[in-house]
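Shown next, in structure tokens, is the structure this report addresses.
A single protein chain has been omitted; all remaining protein chains appear in their positions.
Chain IDs A and B follow the sequence of writing; residue 1 opens each chain.
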């Protein structure tokens, strides 16, 4: 049995999803763990994680558009607006998706389904450097 | 210390929730692990997980109805509609709930509260065979 953890940075280009499956898989490989659990964690409150369809980019664009409409930037009653109109919507969209995702590991690989990819979901308008931590425990 | 992982399939009958607590508990028992963490993972992007009230079925029906209204099937601006009007709403409802759920294990059992059950939440209209992976690490 062993435990392993690694960090990496993802440079986003403003609002939208960036696939990070390969980066997470690399941490599993480096850990040398065949069987166990991997945990992916975003160290921010205005970006989040979603395990989403990795085939049709339209599916991700529709998802992004849905969140833009569910939590509009021009909501008049937001108080926490110091960093701009995309500040508070970013926190809410993060709270509605995920900060951590845990995925079983078998045969040294994530047990993702055929159409699943791990995506970092950036909720701020401007590009950001987002830190991701991955821990793996198992044998 | 040890690690264990198992898969099982849940046959859904269209949109709605199916309790899978017993199937997850079985994996814990087979693992022989008394103390640690169990992770439940759905290998799909149009079905998800919720730890929900296991007593009154009305609570689950109200939850399902809420998601039907929050993400309507007849949303006119969805682009990703190749598989039908329930395709894109299924991905969004998945993103708003969970793909993985991690639960501490003590005395060889999930530490669920009295009224908590683990439910697979099917978001497509037609029946599907959904694959669930459970990993357990501990001693």
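The working rule: a residue touches a chain if its C-beta (ideal position, glycine included) is under 8 Å from a C-beta of that chain, and two chains touch if they have at least 3 such contacts.
Just so it is clear, the model here is predicted, and its values are computed rather than measured.
> Who touches the missing chain here, A:10, A:106 or A:133?
Of the candidates A:10, A:106 or A:133, A:133 is in touch with the missing chain.
> One chain is left out of this view; which of A:12, A:39, A:54 or A:116 touches it in the full complex?
Once the missing chain is taken into account, the touching residue is A:39.
> One chain is left out of this view; which of B:5, B:42, B:88 or B:105 touches it in the full complex?
B:105
> Determine and list the subunit B residues touching the chain excluded from the picture.
1, 35-37, 39, 50-53, 56, 58-59, 61-63, 65-66, 70, 96-98, 101-106, 111-113, 115-116, 137-139
> What does the interface between subunit A and the hidden chain look like in terms of residue numbers?
Spelled out for subunit A, the touching residues are 1-5, 7, 37, 39, 41-45, 70-71, 77-80, 82, 88, 91-92, 95-96, 98-100, 102, 131, 133-135, 137.
One rule holds for everything that comes next: only the chains that are shown with their structure count from here on.
> Can you work out the rotation angle that lays subunit A over subunit B using Cα coordinates, in steps of 5 degrees?
Going from subunit A to subunit B via C-alpha fit gives 120 degrees.
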